[in-house]
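Read through the structure below, which is laid out as structure tokens, and then see the notes.
Missing here: one protein chain of the complex. Every other protein chain is in place.
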Amino acid sequence: MLTRGEHRASRAAGLAALMAIGLALAVPIAVLLTHGESTGVTSNQGDYLIRITRFTLMQAGLSTLLSLVFAVPLARALARRPDFAGRRWLIKLFAVPLGLPPLVAALGLIEVWGRNGVANKGLGLMGAETPFSIYGLSGILLAHVFFNLPLAVRLILPALERLPPEYWKTAANLGMSGLSLFRRVEWPAMRRSAASAAGLVFMLCATSFTLVLVLGGGPAATTLEVAIYQALRFDFDPGRAVLLSLIQISMTLIVMLVLKFLGTPAEEGETKGGGTNRPDVQGGLHLLPDAVLIGLGGLFVGAPMAAVVVSGLSADLSRLLTDALFWRAAGTSLSIGISAAALSVLLAACLVRARYSAGHRPRSVPLGLLAGLSGAAGSLTLLVPPVVLGAGWFLLLGGGAGQLLAPLMVIVLINALMALPFVMRVLEPAHQNTLERNGRLAVSLGVVGRHRLSQIDIPAMLPAFATGFVFAVALSLGDLGAIALFGSDRIVTLPWLLYQKLGSYRTADAAGLALLLGAITMALMIVAEKLGTRNGSVDR
Amino acid sequence: MRISRFIPAALAAVVPFIAGPASSADRALTVFTYESFIAEWGPGPKIEAAFEAECGCDLTWVGVADGVALLNRLKLEGDNAEAGVVLGLDTNLVAEAKATGLFEAHGLDTKAVTVPGGFSDDTFIPYDYGHFAVVYDTETVANPPASLKDLVDGEPEQKIVIQDPRTSTPGLGLLLWVKSVYGDDAPEAWEKLASRVLTVTPGWSEAYGLFTSGEAPMVLSYTTSPAYHMVAEETDRYQAAEFSEGHYLQIEVAGLLANAPDKDLAREFLDFVMTPGFQNVIPTNNWMLPAAAITMELPEAFGKLVEPKKTFLYTPEEVAENRAAWIDEWLGAMSR
């Protein structure tokens, strides 16, 4: 509980945070809109825009379909085999792509699935005449499935593990076959989480930037986000960028509304290392399909990461580590990451407390609005993808050329907003806990206001702050979306440097850099996770 | 909350660090160019050493993906560009580059320069030239295309890597080449060719890298590219296909930026470009033909290259007038 003064302060802080976020979103959109007048749409351009939009939706739809088509049987197989050796590690492995910089993953995927990769060699031995192409639609789909199959599995698996053990005993007792069990029990249980996983995956794929940029391979396989980037960096055609941005925003808005209509967003439940015992599942030969499925799933997700490590280690790491440019990029990345994380945590803390405060008088309309907006602020940032956000600021700053501080602050802002939904999800339960545990005592002792913040609430939430902070740093560290627009020889971050090395086909350097970047973000993710589990409140 | 004030402060504190160390030499020149020019194996390092020995200054290269990206970058940065010289545009972009008002006439004597067609200009100095060509891997391509039409109509399973005309001069070159041959039918030709395109890269380096690493059996490059493999790798494996319609010519140029911090030094560099000190490096490092006299023997391999019977080249004005429309046409056809 809070005192009246604390309520006032909390709401004021929340309002300020909301206004800051609103401004950060509104300014670029306003710039885009006012720039829009200069647009002359020729018929050719119109065709191009329609095709890009169609391709964006099509690849997102196919990516979602493929991810789910494989995730459902894989989640089922994992639920059926609750205690094989390495299951815990496999499920941990499936959490890795979520934090892996897309550029690093793309490199690993090229290593495995490129013309000369292991996968194509295998396919060739099996008699495939035309090699699988990592470029174009097939490459985009592959990369999206790599990222979203494990995510979907982690979202769906808990739905099965949550089912009471008696279900499986009853199924065994009644002698339900695998098919009947799937139809009558497993699928109905998975359906909800599969649907919301599908929504999330669709949203992520519809706004995917880096993977399409690297693997797209031409105008035929370009999404709106990449087209916006190209309109600004390739053509310097602000009119087209504006038009594309508006299409992108309308599209994400529609998708989000549809998802909202379809139901609650997917929450990753706790996937325990071992699931419920499954007396309905037989061993022996029946093990084979599950084992094959789980094995292939693990290989599909694990191989590109292993490839990054292997090719990274064979690169000249010592030369890379003595390169001044690497340290400059690392320093820039860290400064941006730390600033973005600090901003993100600050905004999230204000929003979380305001939401708590406003939520205590549910019948007041303005307070209800404040609570609602504070909660929605996180997803609002999803509405305007980083590249669109960047495009607005880019135009406002005249391309950011010759400037240093302003583009840097924009990058920080964009990265902070990107991390906001995640940070809020970490802080919210911790804040709730703290107030429930210490609220009455603090008020009864008269430790309120500033003293309470510094003596009680902030120290109690420190682990959550740390988790959110580290997580936000990691997220920012892997981001290419914001830096892609502003990157130059003046502002070099690690992903930008990696992208340049890829562009100039310095494969060995790129491989080494990818390993370093991947290792740094993974280390941060592990730290965030460790802090989180000690705190007992994180569920990402 | 103090953190809000902390962020700009933290950023401001690291800005000098981010911006990189300042140069120590008294005179310094920054040259904007494209990636492959300054790669370890490219001409950049050698030219830098040669020029620095002559001028007693510090030459810094800044590379972007490719030639057209160079122009985009200049348009973006406008007066803020800190470079003195831009090296790596080609004649196709000259009129547009001049129209930006960012360049200044060099005022140098350019009679040392000889290029096919005798291009000469008061603002841009040619430093090398070459003909675009499809380079193929003889181990995977048994019947290389003998004409642009062959390339367009050929087996879709046999892939080619091309460059994006919005960022790359070879990419733009192919666009103009197709336009020269097909005229108004160019969009249909591109639609057909699209099925053979493995990927479109922003720059030449990436495309050529993909080709040599075996990702695709063909790549858009130059008639001179095989010389590199013959000289440096002693192999005949990679060859350029001669097209019966003729080949599109590229003349690469360098120019002086009006805002150059040290204009005399920039002019000194442009003068250097026309001397053997620069030109000798070109054939066996940039793998293009020199635009002025050299004091070395061209390797024998250069005698074995495809010599186009016919050459295409639009005037800078024609390109400037049509580039945007033709690129839209290309985008439209390639995205179909």
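The first chain written gets the first letter, and so on, giving A and B; residue counts start at 1 in each chain.
Please note the rule applied: a contact is a pair of C-beta atoms (placed from the backbone, for glycine too) under 8 Å apart; a residue touches a chain by one contact, two chains touch by 3 or more.
Keep in mind that, in the parts below, contacts and distances are computed from a predicted model.
UniProt lists the omitted chain of the complex under the protein name "Thiamine transport system ATP-binding protein" (options: "Thiamine transport system ATP-binding protein", "Cytochrome bo(3) ubiquinol oxidase subunit 3", "NADH-quinone oxidoreductase subunit L" or "Proteasome subunit beta"). All shown chains touched by the missing chain in the whole complex, by label: A. When the omitted chain is restored, the residue from A:Thr170, A:Gln403 or A:Gln432 that touches it is A:Thr170.
The chain that is not drawn here is touched, among residues A:Thr130, A:Ser180 or A:Gln455, by A:Ser180.
One of A:Gly22, A:Gly86 or A:Pro188 touches the chain omitted from the figure, and that residue is A:Pro188. Among A:Gly46, A:Gly86, A:Pro279 or A:Gly449, the one in contact with the hidden chain is A:Pro279.
One chain is missing from the display, and on subunit A it is touched by residues 164-167, 169-177, 179-180, 184-185, 188-189, 277, 279-280, 282.
Here is the rule we use: only the chains that are shown with their structure count from here on.
Chain centres here are Cα averages; for subunit A and subunit B they lie 37 Å apart. Of all the residues in subunit B, the ones that touch subunit A in their complex are 1, 3-4, 6-8, 10-12, 14-15, 17-21, 35-36, 39, 62-63, 65, 68-69, 72, 75-82, 157, 159, 164, 166-167, 194, 197-203, 205-206, 208-210, 213-216, 324-325, 327-332, 334-336.
Contact residues on subunit A toward subunit B in their complex (touch as defined above): 13, 42, 44-45, 47-48, 51-52, 55, 114-116, 130, 133, 135-136, 216-220, 222, 230, 233-236, 324, 328, 331-332, 335, 338-339, 342-343, 345-346, 398-399, 401-405, 408-409, 412, 489-492, 502-507.
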